[in-house]
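Take a look at the structure set out below.
For this depiction, one protein chain was excluded, whereas all remaining protein chains were kept in their positions.
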Amino acid sequence: MAALLDVSGLHAVYGSTRVLHGIDFSLEEGSITALLGANGAGKTTTLRALCAMIQTEGAICFDGVRIEDKATEEIVRLGIAHVPDGRGTFVHLTTEENLRLGAYVRRDRRAVAEDFERIYGYFPRIKERRHQQAGTLSGGEQQMLAVSRALMLRPRLLLLDEPSFGLAPLVVREIFDIMGTINTNEKVSILLVEQNAAMALDLADHAYLIETGRVVFSGSADEIKRNDAVRHAYLGY
Amino acid sequence: MITASLVTAAPAATNKRRAIGVAAMLLVVCALPFVVSNYHTFQLTLVLVYAIALLGLNILTGYNGQISLGHGAFYAIGAYVAAVMMGHWGVPYWLTVPVAGVVCLAVGFLFGLPALRLEGLYLALATFALAVSLPELLTDKHFDQWTGGVQGIVIVKPDPPFGLPVNQDQWLYFFTLAITLVMFVIGWNLLRGRVGRALIAIRDHPIAAEAMGVNNALYKSLAFGVSAMFTGVAGALGAIAVQFVAPGSFTYFLSITLFIGIVIGGLASISGAVYGAIFIQFVPNISDQISKAAPWAIYGVFVIVCIYLMPDGVAGGVRAIWRRAGSRRAGAHLRD
Partner (left out) sequence: MNAFLDQIFAGLATGGIYASVALALVMIYQATHLVNFAQGEMAMFSTYIAWSLINAGMPYWAAFFLTIAIAFVLGVLVERIIVRPVERAPVLSVVVVFIGMLVIFNSLAGWIYTYTIKVFPSPFPKQPLHWGGHFVSAHQLGAVGVTLVVLALLYAFFRYTSLGLAMRAVAQNPESSRLVGIRVGRMLALGWGLASAIGAIAGMMVAPTVYLEPNMMSGILLYAFAAALVGGIDSPAGAVLGGFLVGVLENLLGAYVVGNELKLVVALVLIVGVLVVKPSGLFGKVHVTRV
């Protein structure tokens, strides 16, 4: 089975600083894959590179289509939804308007209406606050909103950048559980960047460890959880 | 981001090269009035005048980040001070220049105080209000006996002193040149020292500057005052050169022209004042020659094209050329 996402030899630069030095990884359809590593390892950069938000070299293949030369807006239309670090919420718009924007590129109005209901089902608190200004939501709710907005695209692939950032562990648990459910029910593949390796490994099927812009280890989540040496060296626990 | 042309420690060879360059330029500049016509000498005098004005505006906007769309007002005040003193009180022309400077220093400082509350667009509007208001005040009936109302004041062209073998235009050129050099030296000393650094710090990060002990309010108001002083001196010199002041010469368009001058010349750059002065003096003439029917349209095109080619002004463009030449000389071993 061909991978949904196949990345080879990915280099990325910010101005004149090279941040990624040839990353290779791939992702099977329907799986949850985690990119783990310390601060500054290049995980967020990898996600931004996938969405053409920075300059890259190398090959990125999504569902058989080479996307490294496409613009962000086009990549979104191919079915990749990116929840950036910091959530990227439109803070001055209402919750509902944020969700409407998530479905901006879709033409199937009835299906979009259905999706609203489904997503409100996953995140009832979002439904409660749908007419509220998005910037007034709590951190956890904003994260839920950010994920909901991404799901309104009906993406094939969901990119999550540090969803646990700044959130209490219970809230993170709640969100991760819902992610797992969504992955099972909706068959949305997930690429998860996380500093909280323990929680990520509980959710993910596979994981790649990144250090200073290179992949240093890869394997199934179970393998990594069992491999003490790797965990100590790269994940700090 | 605008980077100021700070003078850093340079090796002796570069200093020597720079000194030779400056000397050569001075030689050319002094020789010019003898090789070109009187009218061109007059135009060059105006270039010098504008250079002083632009240096003044640059101190405020380029180095200190306070936008002024009203500096024409200070130019006008300086011009009228000179005209009134010469026309009504028979004061010798050379004395009017420092007086104009002092008057404008005070007026600028006073204007800078309420301006402390405003920033960016709001300050731009406030200064533009000044630019629009001044011609109205100058034509107002209450001040007619001083300002000469709409007709303005005519000034007698000064003669060269001590029977020097130069004509009036040439003398005015050298007089203006001397003052230009003095003002630029003052400006240079101001900007490369503590004051300059404080101004730049306030521009780039006012909170950090205040936290480091810079008295923002004082420096910002002083910047307004000093900037107005430079422009007022320029105004006085300009009035003497043109021999005439009238409200019609000092509309808001002058303020806009000065603003265009510093941006095209190069913000936060001393040489930028000279490039800008050359632009605002000559490009309108060139535009007129290209098209008598719509000269300002041509001027507008020149302005836009200049910004396209050199978004950081001519000074920025020159810096980029030097940098490229320098890095090539430094060698490829510095590359990754």
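A and B label the chains in the order they appear, each numbered from 1.
In this text, a contact is a pair of C-beta atoms (placed from the backbone, for glycine too) under 8 Å apart; a residue touches a chain by one contact, two chains touch by 3 or more.
From a predicted model like this one, the values you see are computed outputs, not experimental measurements.
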Problem - Option from A:Thr89, A:Ser164 or A:Asn196 whose C-beta touches the chain left out - result: A:Thr89
Completion exercise
Where A:Lys43, A:Arg129, A:Arg149 or A:His206 are the choices, the one touching the absent chain is A:Arg149
Completion exercise
Touch assignment to the omitted chain, from A:Gly37, A:Gly102, A:Pro163 or A:Gly213, lands on A:Gly102
Problem - Residue of B:Phe34, B:Trp296 or B:Trp322 touching the missing chain in the full complex - result: B:Trp296
Practice task
Mind listing the subunit B residues that contact the chain we can't see here?
Solution key: 1-2, 61, 67, 114, 117-119, 121-122, 125-126, 128-129, 132-133, 136-137, 140, 207, 256, 259-260, 263-264, 267, 293-297, 299-301, 303-304, 307-308, 311-313
Practice task
Against the chain that's been left off, what residues of subunit A make contact? List them.
Solution key: 51, 53, 72-73, 76-77, 81-82, 84, 88-93, 97, 100-102, 104-105, 149, 153
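By definition in this document, only the chains that are shown with their structure count from here on.
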Fill in the blank from the handout: CA centroids of subunit A and subunit B: separation to the nearest Å works out as 54
